[in-house]
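Before I ask anything, here is the structure I am working with.
All protein chains but one are shown at their positions in the complex.
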Amino acid sequence: MQKILNDPDRFVDELLDGIMIAHPDELRAAGDPRAIVRADAPIVGKVAIATGGGSGHLPLFLGYVGAGLVDGVAVGNVFASPSADTMLEVTKAIDGGRGVLYLYGNYGGDIMNFDLAAELAADDGIEVATIRGADDVASAPKGQERRRRGIAGIFFLYKIAGAAAAAGASLAEVVAVTERAAANLRTMGVALSPCIVPAAGRPTFELPQGEMEIGMGIHGEPGVRRGVLAPADSIADELVEAILADLDLAAGDRVAALVNGLGATPKEELYILYRQVHRLLRERSIPVDRVWLGEFATSLEMAGASLTLLRLDDELVRLLDAPARSPFWVR
Amino acid sequence: MQKILNDPDRFVDELLDGIMIAHPDELRAAGDPRAIVRADAPIVGKVAIATGGGSGHLPLFLGYVGAGLVDGVAVGNVFASPSADTMLEVTKAIDGGRGVLYLYGNYGGDIMNFDLAAELAADDGIEVATIRGADDVASAPKGQERRRRGIAGIFFLYKIAGAAAAAGASLAEVVAVTERAAANLRTMGVALSPCIVPAAGRPTFELPQGEMEIGMGIHGEPGVRRGVLAPADSIADELVEAILADLDLAAGDRVAALVNGLGATPKEELYILYRQVHRLLRERSIPVDRVWLGEFATSLEMAGASLTLLRLDDELVRLLDAPARSPFWVR
Amino acid sequence: MTTLSGVIAGVAEDLAGARDELNRLDGVAGDGDLGVTVAAGSAAVLALLPELADEEAGALLRRCGRELARAAPSTSGTLIATALMAAGRVSGEPGETVTAFVARAASVAFDSISERGRASLGDRTMLDALGPAVTALEAGAATGASIVDALLAAAAAAAAGVEDTRTMEPKVGRAAWLAGRAAGNVDAGAQLVALILRSAAGRVSRDPDQRP
Partner (left out) sequence: MTTLSGVIAGVAEDLAGARDELNRLDGVAGDGDLGVTVAAGSAAVLALLPELADEEAGALLRRCGRELARAAPSTSGTLIATALMAAGRVSGEPGETVTAFVARAASVAFDSISERGRASLGDRTMLDALGPAVTALEAGAATGASIVDALLAAAAAAAAGVEDTRTMEPKVGRAAWLAGRAAGNVDAGAQLVALILRSAAGRVSRDPDQRP
């Protein structure tokens, strides 16, 4: 495995160490070294937002802790849920007295732990609401949206919830606008290579040269179809079609787009992909009002990309445009 | 090759297409589609900065076209110099009447073309000064600094020259401060895997599993030593030692650091590397006053990383801290 | 009389020996860490127990659950923690036998796991061992069986439930992505539940006060 590592079993501890050393003015650990919060947390009088999940997805999840984004993150081992205890530490450290939103991806382990943490937080008198990112169209058919996994689209939810909270919204208001965004959010991805979890030392799955898997999950969960690696434009067609159909996007709708690299795929390829995405949407009279391209949710060095579309309304645009700043991302 | 591509021979045209479609408010082509400038260029009364080089290094070079950074870029084919003609188009489009700085990496093809472009620009009455990034310690021994290749450290030169120009400095002043920065700038890298140039379809070099090459160039130019892939901390030791010795850094000096990923290497590993870099510098009483980590100068999907150190003074800190914004990077 | 704390300590000690077996079973269709998780959780609970000497049974279970959640934050760790905390909130009813009380607490534990993990009987999880065990405990309560007999029956029912997982398709968690890999093997978490019950039954029945 061609990795810059020391002890693979200390991968997460060491990378957190590096992050805390690099960004001491912006981040701090709340007791538990896996509970990372804004250095200035809690922000009294502001709804706080907690997230969390497995490691190996930077800038997800830790990279979105910052002003106008989320207040704290519980960090798990690679591709594994953090503990409820870490989540509780985060919750207590960020609570500013107006309640805490748990905003995270729809994975079994994370759900169990966040639910348990919410139970423990309630014992401590902290009001908790929960929204789960479930934007991956490929992970369950239409009608079963609640079973879907959460992938790169959560970036938009962080931005929107974070901006609403920063603007002084109540927990109920933050939940309402974030749920509306979540209901209008879809992602579809393609994997071109596996990655290697350091402690495991072998690829998460096998994918022969010249093949791709449409809809594969970011931990190697099976997708909707494996086939010959298609040209970029055909991949764009397939991703856009799936999202349009699922989201019932029609002429006159306007969207924000996120073209996300999974790790090894160069930015150059993301722009080639977007070229066709934009063309397809224009043909259908669906303007792309905002677009971000780059690495927003990765799987270590997996090759591949995902496309996220968010149907916009005026309030969502305003929240997307609000300032935000973390050590990993600046609006 | 596991790439999201259409026609490999149209790789650069298509990715530029994608970039221009994605960022129409920030960038425009100046006649020649390979001559990309700030949408608001020329900024009358401001020293203009042009850069350029081969494609395949995003966010280098195009990603640093923006406010507080460079004004225009000439885009070459993958790993190949752009033409002097494109450079001339850029020069004419950005010239705001106070002269143009050519700021680019020290590679034969780029030198020839920028020199030719400067000659042609002089015919058109535009004053041109040239500074070449030559920060790669591995590419020539001490005493032969002018033969060195330019790699990720040019990011600091863009930031500094761009901030000075934005603040109203004259061409001579921009040159002076940027040359001072260049003289205090060193980079050393390590490659863990090759990349594939789309039109070539095969890896740029061979590197067996379990090996690394210290000091390899970003196009696969040979480095100083090939050996067994060492632990992250040992790699950090080797990079830091080489730079400290070359830059004569001593207790009391303060630095800015850049830990740059070459493409496939996850951010997680960059932070693990930085952890030890920071420790080594602290042991020597050299504070890291500013640090950036991520992908700033890549080689498509090459795995590996580089470390850049810049010896700081008060003026350089001020220029690094000035605002800057491009579609690829925001200060 | 055997204290609850003593039984828990005994189970924790017994589980130490199952580390490799549980890792191996979890490795078939999971990530192979169940033994590690169980060892970490057991050690943490063992270390905590002396502090809890004065707690009543419910608080004892809740504190152990809390500790497990902290020290063994995997799927099974979290679910068993949830179960202990839920069971710890069950209070005895007037005139209820120990067996009836334990059966009721076990049933609450089952429901809490099912709810938190969004899984049901037949999904090839620890529930497929716990479910039959709860049924056996309830049958014991209905027939007036002693707690020792009821626990022995529950352990046997759990072991049978484990065997049944060999032919089940995984529906949740990691194993669901890897359908097929599990076929023919027993589920690791189910085996863990069976081992816990066998150990508990053994610890209780070895206690002199409980001998018939």
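Chains: A, B and C, in written order; residue numbering restarts at 1 for each.
Note that a residue touches a chain if its C-beta (ideal position, glycine included) is under 8 Å from a C-beta of that chain, and two chains touch if they have at least 3 such contacts.
Treat the numbers as computed from the prediction; the structure is a model and nothing was measured.
S.K.: Missing chain touches which shown chains?
M.R.: Taken over the complete structure, the missing chain's partners among displayed chains are B.
S.K.: Taking the full complex into account, find the residue in B:Thr86, B:Asn260 or B:Gln276 that is in contact with the omitted chain.
M.R.: Per the contact definition at the top, the residue touching the missing chain is B:Thr86.
S.K.: In the full complex, which of B:Asn6, B:Thr91, B:Asn113 or B:Thr187 touches the chain missing from this view?
M.R.: Within the whole complex, the residue contacting the unshown chain is B:Asn113.
S.K.: Footprint of the hidden chain on chain B, which residues?
M.R.: 76, 80-86, 108-109, 111-113, 115-116, 119-120, 200, 217, 219-222
Here is the rule we use: only the chains that are shown with their structure count from here on.
S.K.: Which two chains are joined by the greatest number of C-beta pairs in contact?
M.R.: Counting C-beta pairs in contact for each chain pair, the top pair is A-B.
S.K.: Where the centres are mean C-alpha positions, what is the separation of chain A from chain B, in Å?
M.R.: 29
S.K.: Give me the residue numbers in chain C that touch at least two other chains, ranges are fine.
M.R.: Within chain C, no residue contacts more than one other chain.
S.K.: At which residue positions does chain A touch at least two other chains?
M.R.: none
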